[in-house]
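One protein chain omitted, others in place.
By written order: A and B. Residues from 1 in each chain.
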Amino acid sequence: MQKFNVEAAVGIFLIAGFLSFAYIAIKMGDIGFIGGDNYPIQAVFTNVSGLKPGAQVEMAGVAVGKVDEIKINPDTYQAVVKMMVKKGIKIQDDSIASVKTAGIIGDKYIKISPGASDVILEQNSVIRDTESALDLEELVSKYIFEKK
Amino acid sequence: MNFLQPFEKIGELALDKLAFAGRMGIFLAMSIKNLFLPPYKLWPVINQINFIGSKSVFVIMFTGAFTGMVLALQGYYALRQFGSEGALGSAVGLSLIRELGPVLTALMVTGRAGSAICAEIGIMRNSEQLDALECMAIDPFKFLIVPKFIGALICLPLLTSFFDFMGVYGGYVIAVKLLGVNEGAYFQGMFKSVIWDDINMGIIKSFCFAVIIIWVCAGRGYFLHFEKEGFGAEGVSRVTTKAVVMSSVAILVWDYLITSMLI
Partner (left out) sequence: MSEKENIVIEMKGVNKSFGKQRVLIDANLSILAGKVTVIVGASGQGKSVALKHMLGLIKADSGEVLIYGNDIKKMNKAELYHARMNFGALFQGAALFDSITVFENVALPLRERTKLSEKQIREKVLEKIDMVELEGSEDKYPAQLSGGMRKRVGLARALVLDPQILFLDEPTTGLDVKMSKEIYRLIYSLHNKFNFTSVIVSHDVPKIFKLADYVALMANSTVQGLMTQEDFQLSPNPVVKDFIEEIMGKIYNSGV
């Protein structure tokens, strides 16, 4: 009886512990995205300042994926962004990927505007048309200095 | 001759501290070595999970809930000044998962289980039970210390999850039900801003804290016979106090170091 009580207590503790861990991991850590129902796609930008791995990928304002990895291409000095996009979301080869900001000082995310082509991008292929991050500082200084 | 005495004292103290550090180092090394040596026994580990984990659940959930509640309350009034109550969810979520969950859980476990472990091993040292184990050719590390390490390593991340979970919903009750923050904003803000790296940081922290708690508490009890002020019942109580203080301080210092490494 004594042993059974310990077993039961430990069992309940472990199960409940894993459940609450799973809740946090799935709800917040977006572990669910890792399970094979999405595919990688890449885009090359000249500037992704402020974009972080885990940022949203949106289409028409709806989240369709996440930024997985941001690297620099050492030959071209361009930023290569790898995204995981939900299976079933088809992206044409003339789609435009742009780095956007939620509000003026909000988080950066990637917006994909659909194209009109019949060619659908395959796994790991690259979106050619991109718009880089809006550099607010550059914009402001441009505005000030060009106006004279 | 007499004027040298202060220097002698300082030297003696320094040697003492060095010897203590050395003993604790050896203690950790022996524990890790024995962790991988057979025989592997299940029941001692289950008993430790019961002691460190199951019996701490309620106190952890209670502290977790109240921590989340006070975070929501404080965060609400701070964020309202900037008109960004919408960020309350991410503020509560991030501070719980990255920082307060692991640290407060570890401090609670130090107080509840760490002190008991220190006293238990100290008493075993006092009443020659550790010597008796040695004489029966049973390694005290394998028999006593290793199950505690494994138990703590399993329990702390799970207890931290309990804490985070309760904190999130404690914060929810205050933010949404009491202060009228939009429910969607609270949860969506939280889910969006907390990423896997944050959870990962929390897990790494709680593993580290598990090692610190058992290392410091069991180690101090194990080396009770080296205590200068003597042992006996008073020695056990003194060493337990020292162990709890040392473990808590070590947790906070290590928390800073590991945060600066991972961030």
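In the analysis below, contacts are C-beta pairs under 8 Å (C-beta built on N, C-alpha and C of every residue); 3 or more make two chains touch, one makes a residue touch a chain.
All of these numbers come straight from a predicted model, not from anything done at the bench.
Asks: What shown chains come into contact with the chain that's not displayed?
Replies: Across all of the complex, the chain we cannot see touches B.
Asks: So which of B:A29, B:A78, B:A132 or B:L178 would be touching the chain we can't see?
Replies: The one listed residue touching the chain not shown is B:A132.
Asks: Touching residues of chain B against the unshown chain: what are they?
Replies: On the side of chain B, residues 124, 127-129, 131-132, 134-139, 143 touch the unshown chain.
The rule is simple: only the chains that are shown with their structure count from here on.
Asks: Taking the mean of the C-alpha atoms as each chain's centre, how many Å separate chain A from chain B?
Replies: 35
Asks: Which positions of chain A touch chain B when the two form their complex?
Replies: For this pair, the touching residues of chain A are 6-7, 9-10, 12-14, 16-18, 20-21, 23-25, 27-31, 53-54, 56, 107.
Asks: Can you list the chain B residues touching chain A in their complex?
Replies: Against chain A, the touching part of chain B is residues 46-47, 49-50, 53-55, 57, 93, 97, 154-155, 157-159, 161-162, 164-165, 168, 190-200.
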